[in-house]
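With one protein chain removed, the remaining protein chains of the complex are shown where they sit.
Chain nomenclature is as follows: A and B, assigned in order of appearance, with residue numbering initiated at 1 for each chain independently.
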Amino acid sequence: MEKKTLLTIKDLQLEGRSGNAWHPIIKGVDLTLHKGEVLGLIGESGAGKSTLGLAAMGFARDGCRISGGTIDFDGIDLRTAPESLRRGLRGKRIAYVAQSAAASFNPAHRLINQYCESPVVHGVMAREKAEADAVELYGRMRLPNPDEIGFRYPHQVSGGQLQRAMTAMAMACRPDLIIFDEPTTALDVTTQIEVLAAIRDIVRQFGTAAIYITHDLAVVAQMADRIKVLLRGDEVEDADTRSMLTAPREEYTKSLWAVRSFARAEQPTATGTPVVSVRSVTAGYGALDVLKDVSFDIHARRTVAVVGESGSGKSTTARVITGLLPQRNGQVLFNGNPLPPSFKARSRNELRQCQMIYQMADTALNPKLRLRELIGRPAEMYLGLKGKALEARIRDLLALIELEPDRYIDRLPSELSGGQKQRIGIARALAAEPQLIICDEVTSALDQIVQEGILKLLDRLQGELNLAYMFITHDLATVKSIADEVVVMQQGVVVERGPKAAIFADPKEDYTNLLLSSVPEMDPDWLNRLLVKRSAKAQEP
Amino acid sequence: MTVVLSILVALGIFFVVGLASRAGLRSLAPAHHKPTYRDMPLTASFGLAVIVFYIAVAILAPVVAPYGEGEVTGAQFLPWGAPNYLGTDKLGRDMLTRLIYGARNTVGIAFVTTALAFMVGSFLGIWAALVGGWLDQWLSRFVDALMAIPALIFSLLLLTIFGTSVLTLVLVIAAVDSTRVYRLARSVAQGIVMMDYIEAARLRGEGAWRLIRREILPNAMAPLVAEFGLRFCFVFLAISALSFLGLGIKPPTADWGSMVRENATLITFGDVTPLLPAGAIALLTVAVNFVVDWQLHRASGLKE
Partner (left out) sequence: MTEIWRMISQRLLLGVLTLFIISVVIFGATELLPGDLARELLGQSATPETLAALREQLGLNESAPVRYWNWLTGVMQGDFGMSMATKMPISELVGTRLGNTLFLAFYAAALAVPFSLLLGVLAALWRNSIFDRASNALALTAISFPEFFVAYILILWLSQSGLFPSMVRITDTTSMGERLYMAFLPALTLTLVVTAHMMRMTRAAIINLLASPYIEMARLKGMSPMRVVLRHAVPNALSPIINVVALNLAYLITGVVVVEVVFVYPGLGQLMIDAVSNRDIAVVQAIALIFAAAYVLLNLLADVLSTITNPRLMHRK
């Protein structure tokens, strides 16, 4: 079928300013988009995906400038066109859906007023017609109470619903092109499915072309006809979705695909006294119980993954074990002995046994201390090491996390990459020579390739040092690759727990099933199959 | 006409001093600090030059001043001309000499006061943020109530009660200003205390003293130093205002605020002499503000 070209970008160059100097962000990228086609833009953070998406609207953020190339939208050169012409296109023929709908809706106006703004200002339709149209689109986006929801303010609507309302708003003028900038990244997996399905349906219904920006390969596989991979402002590869997934050409693309292939070897069932045993713990803030009757064990050399969506209480569980939030009821046993509820009442040795690694390495490491002190302090404090012995220990630890001691020992955290910082977090935990390490979303803030390195390192260290891990995560792909046992939590309650293989193969609870089935897979037909399956199940009596 | 001319002259001096100071800093700075001074705005380099000049004058006052601090050198209100280059005041003391000693007295007293306010305010603020709980609540509510009384008004009230001497002046202003420092130090420290690295240090079992010294203070330094500059300006202006009102530093100590007050009558005759000490106050405050503004801008720029 002959398709008409909608957007042609040639040799686009874009620069950002730091101080008085300009540095390149996008270094000569070409892009072609046909009418009704969905192009997926993927890449890691700093690849220039969002910047390229905005450039397709002839827009550069403050402190950025388009410095070369052409952007041709349906015969109009967006680079040379006057600003008034570009403004006439934005919102009318090219629309934008932002990552955080909660921040991108104006808090001062009702949703429907924001919906009507584009059609009325651009002269597409009158106010009354736009309002009626809004209600219809809200319905198509499967928003609850479409007649009424538009008259709410943004803060009165949930995140998943806001994201759908924003997609409806982008559709208001029936544009030729919509830029979706990571529209589901901030959402929980079970919410993400609904938004993905709604976005895909409406784009297909109106035959709208789209650029779908994301860092999640499985998501883009469901949404895009064609995928373009970016790396540091350069194009790596561009191919249609199926051939890109089955036969990636470039090494970088292959490595992206390979990330999720890491899997930990099966472990024999654990016996003996668990390192940590959480027994019927109830805890919370004020009058509110965030955790209700939570129990599970962690044995030496075992990784227990605690999974759940935001608000499930998984991080609160970690705060109870570390003693930051003393429990109201129940006990935390360490090697069979009860721990005092508050960390303030625990002995130095009890504190030493349980260490923590945080999600954001940036805020977990004091930016003003050098690695020598960051890693050395626990060793000095707990083990009484001094002088040469301390220095030798710090060097050993650096070597253990695969950083060359001579090069790194006197650096500040700001002189490290994201993955290296996370390694320092690991080294600091190891310096205390603990039995248990709690890993709180340790890979969530990292790019996928870096994630794999961290997971492999943690796996190796566990074997060498006989560690028990509690792995808190919302990312089920990580669970699949590293966990021995899984604890599924929802709203402060343990829904289900058991060995990984059993949970994944045969979940007993509906919620576990919903959670597991909502994790996008690389197969481009996955979303279709899932939706068919779910609607069939809903039809059942 | 004279207004336009004097503005032009002022601008000219500003550019010459600013450019010269920037060039000087660039050539003197050690290699790894050079980039700091390369993008430095003229306002900041001008400010630095002025501050250095004031410090030099304050230290060298007895050497550079032509007469003694309280020495009567001639008739009252002599016009400008040798040997009293800037004339004499209402008691016949040399204006230039008193201006030079004023740098020592006015700036010195303001500096001591600010330092005192800072030590008290920032220690209590950081401590309250770290400990939290009822201590923080009570201290903060108390400070809020004190801050609901405008600073100058509160200072005037306290000065009425305790009488006006240099010591009470320093203590009163330091006490009133420490509430403002407390507020800032607490909010800065609260931002830091929320960080995971503080949680990690607490879980490690570190004591309060080490938490403040190694974990919080190094990260709070940049905003606190900028605040010190701003606070100094406030204190300096407050002390000058009180002296001008006759309630601050008392004669015969040479002080810029009271010099304006003593010689104010000359203004009505179109003589600019009383404006010189006022201008000296303004110039130093401008200079400090310029430097602080640059530092704040740099700190926010580095964050991006």
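Some observations on this one:
By our rule, contacts are C-beta pairs under 8 Å (C-beta built on N, C-alpha and C of every residue); 3 or more make two chains touch, one makes a residue touch a chain.
If you're wondering where the values come from, they're calculated on a predicted model, not measured in any experiment.
Screening A:6, A:26, A:64 or A:98 against the full complex identifies A:98 as the residue touching the chain left out. Checked against the full complex, the candidates B:43, B:140 or B:190 give a single residue touching the omitted chain, namely B:43.
Of the listed positions B:3, B:28, B:63 or B:82, the one in contact with the omitted chain in the full complex is B:3. Here the missing chain is touched by one residue of A:153, A:252, A:504 or A:526, and it is A:153. Interface residues of subunit B with the unshown chain, by the touch rule above, are 3, 43, 144-146, 148-154, 156-163, 233, 237, 240-241, 244-247, 257, 260, 264, 267-268, 270, 272, 274-275, 278-279, 281-282, 285-286, 288-290, 293. The missing chain lies against subunit A, touching residues 54, 57, 59, 61-62, 86-92, 95-96, 98, 100, 103-109, 117-118, 121-122, 152-153, 155-156.
Note that only the chains that are shown with their structure count from here on.
A straight line joining the Cα centres of subunit A and subunit B is 48 Å long. Considering their complex, residues 18-20, 322-324, 343, 348, 351, 356, 358, 360, 363-369, 373, 377-378, 381, 428, 432 of subunit A touch subunit B. Interface residues of subunit B facing subunit A in the complex, by the touch rule stated above, are 39, 195-197, 199-206, 214-215, 218-219, 301, 304.
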